[in-house]
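Let me give you the structure first, and then I'll get to my questions.
Showing just some of the chains, left in place.
Per-chain residue numbering starts at 1, and chain names A and B are given in the order in which the chains are listed.
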Amino acid sequence: MAMRASVHRFTMRDPADVSQLALAIERGQVNPAHIVAFIGKTEGNGLVNDYTRGYLVLSLKLLLAAQLGKTQEEITRSVIFVFSGGTEGVLTPHYTVFCVDRQAPAATAVPAPAPGTKRLAIGRAFTPVPEPQEIGTRAQVNMVADAVHRAMAEAAITDPADVHFVQVKGGCVTSDVAQAALARGAKLASSDPNKSMAFTRVAGAFGVMQGLGEIAPEAVDEASFFTRPEIWSARASISSGIEVGENEVVVFGNAAGWTSDFVIAHHTMEDALDINGIYACLDDLGIAARGDNRATGIERIVCALVKCEPDARGQVRGQRHTMWQDGDINAQRHIRGAVGGLVAGVLGDTRIFVSGGAEHQGPPGGGLLALIARAA
Amino acid sequence: MAMRASVHRFTMRDPADVSQLALAIERGQVNPAHIVAFIGKTEGNGLVNDYTRGYLVLSLKLLLAAQLGKTQEEITRSVIFVFSGGTEGVLTPHYTVFCVDRQAPAATAVPAPAPGTKRLAIGRAFTPVPEPQEIGTRAQVNMVADAVHRAMAEAAITDPADVHFVQVKGGCVTSDVAQAALARGAKLASSDPNKSMAFTRVAGAFGVMQGLGEIAPEAVDEASFFTRPEIWSARASISSGIEVGENEVVVFGNAAGWTSDFVIAHHTMEDALDINGIYACLDDLGIAARGDNRATGIERIVCALVKCEPDARGQVRGQRHTMWQDGDINAQRHIRGAVGGLVAGVLGDTRIFVSGGAEHQGPPGGGLLALIARAA
């Protein structure tokens, strides 16, 4: 018996369309009892008033509840839903389903991994629901760090270096929650919903850094939040939205003891133009596709996860950008469209998870990339 | 004595900032009397109500009028201004100044081109102001085709194969002009300003095709406009906006008889992900930079001109995109951000002219790219 993770990517016609997953379940390609997490892009604006995320979550929960004979609440407690809104530019609304079979027959993997070979490993954990006043604070950092530890344990990953990507989804305050909290005397990191989303992302990033040992707990300082962008994780990806309360953590790595058909790699993007970083990540997977998105091997990629950020200094490689000054299109929508276009062009595929709001997730103005591929 | 074209790229703080050009003139780097055309990106929305284009044109005209002791009207008659709004994503507001010295000393080019070597050649021409009812019709096609011929003649290009890029800027009807025209019984291709802009682009594209001999005049059929996307030019780039009346045409090619320090190449983009096409264009210029935007040689690029288009079929490489269904961000803004991000990533530079609305300019869902580089 062995653990075995699998990865299934589906697209949808609209945020309520879960028909591709339903069909895969019907055909036996996906065992709904094995699903541990979803990561995907929906076609809203990716900002506070983006309800496409919640709409898809509800639709998926209804499907799983029906398939598994469970209540929506039971699904909520056992599966992690991480959706980022905004399919700017060429991006395709899609979601990737991550399954874990903890009792897979050892012989199923094809090709069978050689002894000692590390293959895709997945673990997840939940935090309690933070109080409004805990959002964006040390308390949230600790919650997330603890959840990272628990998720690594579930994935049987002992060396943090084997972790290649940590996805966190956390909540934020809405206008009315903020008003209520302020009315009862609570002190909020921010009462502005968009800013509150950013605080959750920052606390989540520090939580991942602490959880992976990239930063010592005593070095975490709320005063660094937003102000010291040189402190960053190369493996943290944090999304935020009103549709969740608690923080949800999924750890992805390569580990022995797993017989998955997949491997994962990650690389830093130094800035929004860092095509070299994308190719370096392909290199790590043994895929030679420089300047050729139709090259053999590139079809092994089954999932691309990207975090990026409009450079806060207003420049990319010394030239001004206008993302922060645009009153018509939010800066996160701008950068998702641009970096999404770049990664999609390199890979020749538009089903890319690109999430903005990369504060402390990758270098300032840059971000990070993780690619999951079929094992060669 | 020889003809000599030069290329100068400047950025600006805002659409009225022409200080970099003013400084270059002051320092003798640009001779204002040699300026024949501007092509650039301003930071508006690139749609009908984008006044950043007109604001920059006015600012540049005031500068040139003062420098040359001419009136604004004289500048308007002798210089072509082609500005496309929309610096989505990483794009930088900038403009490229094209100069032609028709009486340059033969010896100035460094390195001196070998006999028979073709170097950057530029010619331009204006059409009359089309009547509202001529916009988007055969009449506008003929106007543009004729202007292409005159511009080629000015550039001393005899073989249409030596033309690598033709930029056209044309007007459109505004709501009030359309109302007035309809009131007097005129039949308009469209009374919707955004649609009218599209008609000008289509007529311009057919005009370039006819002018370059890519299509026979008798094969031009208004019924093909918009409906037969398989008819396209690989070298036509048409912009449209309310700030001009007439069609303005600039032809770029490589030609003997010019001692310019620059050369131009172009390539088709098959779709919005066609990174291979971008690298092929670099190949034509002898720049080897596959997967490496910091490679030696890439700094030779001084101007990148791109046309692109959201795929009308709603898909990119078989996957759905959401550009046409987004009520918040115009489809042209989406595609400029994505393709701009891709080209900027390949070149390592955000000063890219990316113009949407590529109907009949490049393959459907794709577009075209021209790069100007210092001669090797």
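We take it that a contact is a pair of C-beta atoms (placed from the backbone, for glycine too) under 8 Å apart; a residue touches a chain by one contact, two chains touch by 3 or more.
Note that the coordinates shown come from a computational prediction; the quantities given were computed from them, not determined experimentally.
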| item | value |
| --- | --- |
| Given 2 visible subunits, total identical subunits the whole complex contains | 4 |
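In this text, only the chains that are shown with their structure count from here on.
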| item | value |
| --- | --- |
| Fitting chain A to chain B on CA atoms, where both chains share a sequence, rotation angle to nearest 5 degrees | 180 |
| Where chain A and chain B are represented by their mean Cα positions, the distance between them in whole Å | 39 |
| Residues of chain A that touch chain B when the two form their complex | 11, 13, 43, 45, 87-94, 272-276, 279, 290-294, 316-317, 319-323, 325-326, 328-329, 333-335, 337-342, 344-346, 348-351 |
